[in-house]
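Every protein chain but one is kept in place in this view of the complex.
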Amino acid sequence: MRIHPRLFQRGAVALLSGATLITLVILIFIIVFILRKGLPVVTLDFLTRDPESMGREGGIFPTLIGTIILPLLALIIATPLGVFTSVYLSEYTRETKFTRIIRFGTDCLAGIPSIIFGLFGYIFFVLTLEMGWSIMSGGLTLAVMVLPTIIRTSEEAIRAVPKTYREVSFSLGASSWQTVKNVILPNALPGIVTGVMLSIGRCIGETAAVIFTAGSSLRLPATAFDSVRTMAVHFYILAREGISQENAYGTAAALIIAVLAINLIAYWLMNRIIARRG
Amino acid sequence: MKLIGEKGVHRILMGIAFSAISALLLITLFIISEGLPFIFEYGLTDFLFSSEWIPAEKKFGIFPMIAASLWVTFGAMILGAPLGVAVALFLSEYVPRSVMRIIKPTIELLAAIPSVVYGFIGVMVLAPIIRNYLGGPGLSLLAGSVILGIMILPTVISISIDSILAVPQSFREGSLALGATTWQTIHMVTIKAAKSGIIASIILGLGRAIGETMAVIMVAGNSVNIPGSALDSVRTLTANIALEMSYATGLHRQALFATGVILFIGIIILNSIASVALRKRAVR
Partner (left out) sequence: MSYKFTTNNFSFYFNNTAVLKQININVPEKEILGIIGPAGSGKTTFLRSLNRMNDFEYNYNLSGSILLDGKDIYDPKFNVIELRKKVGMVFAMPVPLPMSIYENVVYGPRLSGIGDKKRLDELVEKSLTAAFLWEEVKDRLKLSGLRLSGGQQQRLCLGRVLAMEPEVILLDEPCSGLDPISTAKIEDALTRLKKDYTIILVTNNTKQAARVADKTAFFLMGELVEMNETSQIFTTPAVKETQDYITGRFG
């Protein structure tokens, strides 16, 4: 019996739209589930008070600081390093076997799980360089973790700038750097910004790499070599050790809001930059 | 800039690039050098194929963990890949472009949610359901697969949409002009054309799944045994590293590093296959 194509079509549409519905439902469920129990917990008090009895009560202020400092440090290091490396690779070198190997390497490293970076950071920064569990160890490890991604997204953004723009710039007597500064970077900015913001998001949500390098101290860090706990790590510990469900939900809610906010800002920024270019 | 001059800028950039690349090289070499000696000393076959992971007795067989990782990932693929491709098809072919442009980033938001949150939901919602309706401890291979399947959805969907949109409109028009329905066009023409990109997205999703640590630790149970059924508690390679690293010393620690090396190599192979597939799509 041959099913009429029209019927098949109807069935297919039903299936596909069903799949999409399921996916959207899952997304909404996750967010609602956390925010329902967690949002009420996230008060200004919660965010600005210190935790008490290991997080059973009180707020999450030190973890908020940790969540801001670590990604910040990581991106301050990784962004210029990554962007200028891809500028150098695309604009100052010829396409050779060497550059192809480098590209392959960075692509690979961009896909390596964070636990491995955590391993690396632990042995190298914490132990070998004797930085201990600290903001420095954590920040440097995260920097190294997002560096490949930033190089890669920057490179794609730079490649997307039309070759003709470069030609015009050079034909008007511009040098390589002037062309990069005035034509290439401004036009690659949307892509670069996206890559950076996505990396921030990843750092904020990162747990495995952070626990092994920045530790999990609940004290407010005084120096760069103090240990610090991020919200993600705090959430993990609260949940797994069963310390406080209420605060766990609260921390998770704060985390989700932070991460969603970053992504939305990223999209907004990107759209604005694109619009301004006309 | 006038002070430094063009040559100066060139040298600075070269220096920056050099540092960045050296850093990345350093990591690679470091991980390999910490883990490889152990593998040579202990023996690759024993390491990979022995089922006895008893650090106290200096026994380091990671076979149960390899099995766990493979099964969990396989499960994630069965659940996540078809769902992801279906959504990608729906959003690219059946839905107006403007709507897609809102929904696609929304789904990509799913990717931004930290893995510990996924794990948490797995523990609070999924595990009890499995325990009550299917039996077993709840924290199981099945739970891990479901959660990972959800986690790889954004990757599969996003890259598949890009591949499907890259199929030239003329392909579709040719098919429709011959009287085919939209669905027939999709499954006979569009999917075939976007195939390498879709496969690449699945492979990249697999790479993510194998590397996932926190979510699996929270929902998969973490018992060291070869899974007999989907309801068994299992421990993946990544979970093993994360759980024991904090107190491991000496040979034990080296064994964990060696596990990292195995993971490293596995994922590199996976991602290489994916990028070859992705490049094929671009050439088309």
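Which chain is which? They are A and B, in the order written, and residues in each are numbered from 1.
The working rule: contacts are C-beta pairs under 8 Å (C-beta built on N, C-alpha and C of every residue); 3 or more make two chains touch, one makes a residue touch a chain.
Since this is a predicted model, take the numbers as computed values, not measurements.
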Original post:
Among the chains present, which touch the one that was left out?
Top reply: A
**OP:** Specify the residue from the set A:53, A:164 or A:223 that touches the hidden chain.
**Re:** A:164
**OP:** Have a look at A:48, A:128 or A:182 and name the one touching the chain we're not showing.
**Re:** A:182
Original post:
Since one chain has been left out of the picture, which residues of subunit A touch it in the full complex?
Top reply: 94-95, 162, 164-165, 167-175, 178, 182-183, 187, 277-278
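Note that only the chains that are shown with their structure count from here on.
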Original post:
Taking each chain's centre as the mean position of its Cα atoms, how many Å separate subunit A from subunit B?
Top reply: 16
**OP:** Name, in rising order, each residue of subunit A that touches subunit B in their complex.
**Re:** 5-6, 8-9, 12-13, 15-17, 19-20, 22-24, 26-27, 30-31, 33-34, 80-82, 84-85, 87-89, 92, 102, 104-109, 111-120, 122-124, 144, 147-148, 151, 175-177, 181, 198, 201, 204-208, 212, 232, 235-236, 239-240, 248, 252, 255-256, 259-260, 262-263, 267
Original post:
Hey, which residues of subunit B end up touching subunit A in the complex?
Top reply: 1, 6, 9-10, 13-14, 16-17, 19-21, 23-25, 27-28, 30-31, 34, 82-83, 86-87, 89-91, 94, 103, 105-110, 112-121, 123-125, 150, 153, 157, 180-184, 186-187, 204, 207-208, 210-214, 218, 238, 241-242, 245-246, 256-257, 260, 263-264, 267-268, 270-272, 275
